[in-house]
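Sharing a structure here in structure tokens format.
A protein chain is absent from this complex, but the other protein chains hold their places.
Chains here go by letter, A and B, matching the order in which they are written, and residues are numbered from 1 within each.
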Amino acid sequence: MLGAGAAVPVALLAVWVLSARQGWLTEQILPDPREVLQTTRDYVTSGELLADTAISLRRVAEGFAAGAVIGLVIGAAQGLSQGARAILELPFFVISQVPILGWLPLLILLVGIDEELKVIVIAWSAFVPVALNTAQGMRDVPRTLREVGQVLTFDPWSMLSRIILPAALPSIFTGLREGLAHSWQTLVAVELFASSEGLGYLMSWGRQLFQLDIVVMALVVVGAIGLVLNWTLGRVERRLRRWQVQTA
Amino acid sequence: MHIPHDTKPVLEIDRVDKTFHVAGRPVPALRDVSLDVRPGEFVAIVGASGCGKSTLLRLILGLDTDYQGEVRVDGRRVERPGLDRAIVFQEPRLLPWLSAEGNVAMALRRSGLPKAERRQLVSEHLKLVGLTAFADAWPAQLSGGMAQRVALARALVNRPRFLLMDEPLGALDALTRLRLH
Partner (left out) sequence: MIARLPLPPWRPLLIPLVVLALWELASRAGWSDARFLPPPETVLHRVWFETTQGGLATDLAASLRRGASGLLIGASAGVTLGLLLGLSRVAERLLGPLFLAYRQVALFAWVPLLSMWFGGAEAGKIAFISHAAMAPAVVNTWRGSRDIPRAHVELAAVLTFGRLDFIRFVALPGALPFVLVGLRSSLIYAWLATIGAELFLNIAPGLGGRLNEGRETFQMDLVLACIVVLGALGVAFSRVAAIGEARLLRRRG
């Protein structure tokens, strides 16, 4: 499987190297891959790349954690209580219609462009999918399973922890995965727009200096991290869902 | 076993009326149903599909409290489910994220028994339904009949006074039936 899938990327890579060597590519379109490698080496040895990556990761961690926790709580409220759902559904819906980045100017005016801004925006982008999926997951717990809990005289806490939560877990996890993906996306956007450090800033800086090698380097790192985040959560999810025997 | 007729009934269904409301229209499910069950009796309710058998069972269980009339156990009104009344539903309704063993053990959660005793009860009842070898299997890996047997073990593990069974159908073979207490 890896063999066939790698064919096209490898071919593209070869074309890239060739074009650079033959001079078909100008610096403005795509830098020489060797330059990108060299720049990467420089940035790694100077520690700058690591520092920027660490900053970006920290922001995502904080933002995602905050957003996910609040999302779980609000989502659970909406999923478990008809009343809560009735009250929260409409405002939630309307607010989530505004693209996340649309809130940015308002937030900048209110809290400036410090760390709080980034964490807030990232938290918000994680909050929406987590809340939605959690609410859905809890609401969709089949009545048949709920009745099993009732017949076994479960108190509300047992009901929640033994039946509703496990049943809703797949949906909750989907929400968490989406939330993390959104968090990462938003982080990059915010760092491009309003930051003086981090991977997004690195990219924007490279752009300003017309140094595409920096931009490409940062791009690759951004993609790699996105991949790792996604893959990790996928593994955790699969482990939690062992009981779902998949048909081939 | 002969049960003298003057023995007090342990389960009384007293002029029960139940009407559902479907899309604004009333659908009567039970009308003036009365029944007494004495200790040790085995009662089978036979009727055409949709005649209200499952509904009656739910009332006895205490899953549904919206009806006219009374359902009494030992003379006391049934208000909510209790571990004295266990049910095997039409579908096994096993919790898919727990093993067979886990599902049976789940029924003992509210029993207040010590862990060792619970484990003992679980393995006894799995043995009773002949599924000791499948204790660690996920419900998704069990056939319909096997899952229903786990559901039966789950219903029996609390040693209920009343065992209700809602059309378990051919899920139980005669041999298994014989093994019941």
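What we mean here is this: a contact is a pair of C-beta atoms (placed from the backbone, for glycine too) under 8 Å apart; a residue touches a chain by one contact, two chains touch by 3 or more.
Bear in mind that the values here come from a model prediction, so they are computed numbers and not experimental data.
Q: Of A:104, A:135 or A:167, which sits in contact with the chain we cannot see?
A: Candidates A:104, A:135 or A:167; residue touching the omitted chain: A:104.
Q: Determine which one of B:34, B:65 or B:120 touches the chain that has been left out.
A: Among B:34, B:65 or B:120, only B:65 touches the chain that is not shown.
Q: Which listed residue, A:51, A:145, A:219 or A:240, touches the chain dropped from view?
A: With A:51, A:145, A:219 or A:240 as choices, the missing chain is touched by A:219.
Q: Could you pull out which residues of subunit A are in touch with the chain that's been left out?
A: 1-2, 4-9, 28-29, 82-83, 86-91, 93-106, 108-110, 184-185, 187-189, 192-193, 200, 203-204, 206-207, 210, 212, 215-216, 218-219, 222-224, 226-227, 230
By our rule, only the chains that are shown with their structure count from here on.
Q: In whole angstrom, what separates the CA-based centres of subunit A and subunit B?
A: 47
Q: Could you pull out which subunit A residues touch subunit B in their complex?
A: 144-145, 147-148, 150-155, 158, 162-163, 166-167, 169, 242-245
Q: What residues on subunit B touch subunit A, complex-wise?
A: 61, 63, 80-83, 86-87, 89, 91, 93, 95-98, 106-107, 109-110, 138-141
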